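All protein chains but one are shown at their positions in the complex.
Moving on, here comes chain A:
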Amino acid sequence: MSPVLSVKDLKVSFPSEAGRGDAVRGVTFDLEAGKTLGIVGESGSGKSVTSLAIMGLLDENARITGSIIYDGMELLGKSDKQLSAIRGNGMSMIFQDPLTSLTPVFTIGDQLVEALTVHRKMDKQESWNRSIELLEAVGIPNPERRMKAFPHEFSGGMRQRVVIAIAMANNPKLIIADEPTTALDVTIQAQVLDVAQKAQDETGAAMIMITHDMGVVARTADDVLVMYAGKPVEMAPAHELFHKTRMPYSIGLLGAIPRVDKKEKQPLIPIQGNPPLLIGLPDECPFADRCPIAIPECRASEPALLPVDTGTGGNHLAACIRKHEISDGGRIGNGTVYPIPEQLESELTLTPREERPVVLEVRNLTKTFPLLKGAFLKRKVGEVRAVKGVSFDVREGETMAIVGESGSGKTTTLLQIMDFEKQADGDIIIAGTSVNDIKSGKQERLLRRDIQIVFQDPMGALDPRMTVADIIAEPLQAIGTNRGDANRRVDELMDLVGLDPAHSDRFPQAFSGGQRQRIGIARALSTSPKLIALDEPVSALDVSIQAGVINLLDELKAKLGVSYLFVAHDLSVVRHIADRVAVMYKGDFVEHGDVDDVFDNPQHPYTKSLLSAIPVPDPDIERGRERIIFDPDNI
């Protein structure tokens, strides 16, 4: 059978101020009908550019070479008009952000009808009926009524279903999904992946699934292509890739992800350093700088993607000159490719939890927002209960995690604690001081020393006009430390979080995302707090970087005995880092307890559905899993 899509030596470059950036540097693959190819890689690896090049949606200043043969036709060199006859008809695309990918001023129905009528002559009634069928197929309730709704009346998950309906409208032969679930909550992600799967089954299309989430790949892909620095570095059937990994970068990617289904707490294996800039790359393995098993020959020339025999007879390609030395489980010779980091044991963990002092106690924390009506004189017509009386405590040297989906109230809870919000029928006690007793600004500042926060977005959280030393020293100055002591402390802290103290006079933009998050952590640590609140600290980071930050947090906890209050939506990270966990749903804790108890033996149906929705990066486990759908009406 001839492939639906055949890409040969695809190269894409863009002009930039520093010279031409080679975003994609030679991608080759064939894709057959009904098959799914997963393309994985971190940001900047060229995976999205590859997909846009296939669709012909790149900017006109992009220089594309190579060959893209779709259904026997060469696509490169076709005009926008010629391509538009194929786009949406023979091949279609699902985009990353459903909130922005539908036109806000047209109804869902109009946008669906347009997708149909642009390619075939259909009368109004016929296209309208077909659109309703499509909406039904992607699981939108009341499709007749919803046809007349505008995108802003839909939730993110619903909008993504509409985008999928548009993608499958003309029974395409190829569907490209570019990070289709990255912007969605896990339970919605699972549903949307099911819908995408259904769209593929119904149309019999080939699919390219682009993602950075190894779990999503394990769940959906038949073949996997791992990209690094614009080039495929490993390509194999999914089972092969996950179990017989041969390229150090892929091994690193898999090792860096925390697993939601694994109990033992080994430190994650981070990949050192950052991906290279794609301008004027030297002729050497682009991963050599970060590779723990790099040898001088790696820098002789860039290794080609060549077959490797793993004993299964599968079609396995890897771009590494030492691929034949690497064996299953990421081992080389007598050791492993990546050195396993040492795990620090804190003395505190030897003391039973009950005997350790309480750092934070929250009793019946409540937050309501008033609903106001009226243009001028706002009168209260009701209230929204964002947090409905939650209670928990955090002991010394412990990590308490609050997990939940967007809108569950987890961040509100955190902010209430950080704001020292006085509670009418409850209390927040930080290191023995009740916030209800705070009378003066001085008392408040004193209490601030004991609790600090690290934010989600490392780019936005640091003032770009302050040097790193100023940023870290600022909390110290606020509590009256003198300049000399503060400077000594800055050096000490930078060393502690794994940054070079000599760089303390640089500005934040000189650092990468992971390094900036380390700066944020150093700033939070500067007053030696007893508790650090972490608001989604790793969700904006790539997996290989994320692992390093998670390890740092673990290490700091063991070294300093600091406690964490960790808010996150990623249950895999929570499982890895937390000692205790509370699952939040609609402002309330539905389940709260020891992390292993909650994850291995969930009691509440919501927790069960949440856990079953997380994709596990192992195709054998992932494909056999049963999803539990949580229906709030059935409790």
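Everything that follows uses one rule, which is that a contact is a pair of C-beta atoms (placed from the backbone, for glycine too) under 8 Å apart; a residue touches a chain by one contact, two chains touch by 3 or more; residues count from 1.
Keep this in mind: contacts and distances are computed from a predicted model.
When you check the chain that is not on display against UniProt, which of "DoxX family protein", "ABC transporter permease", "GvpL/GvpF family gas vesicle protein" or "Vitamin K epoxide reductase domain-containing protein" does it turn out to be?
"ABC transporter permease"
Of the listed residues A:G72, A:P104, A:G480 or A:P632, which contacts the missing chain in the full complex?
Of these options, the touching residue for the absent chain is A:P104.
I'm checking contacts with the chain that's been left out. Which of A:T36, A:T50 or A:S92 qualifies?
In the complete complex, the chain left out is touched by residue A:S92.
Which residue numbers on chain A touch the omitted chain?
These residues of chain A touch the chain that is not shown: 55, 57, 80-81, 84-89, 92-93, 95, 97, 100-107, 111, 114-115, 118-119, 150, 152, 163, 166-167, 170.
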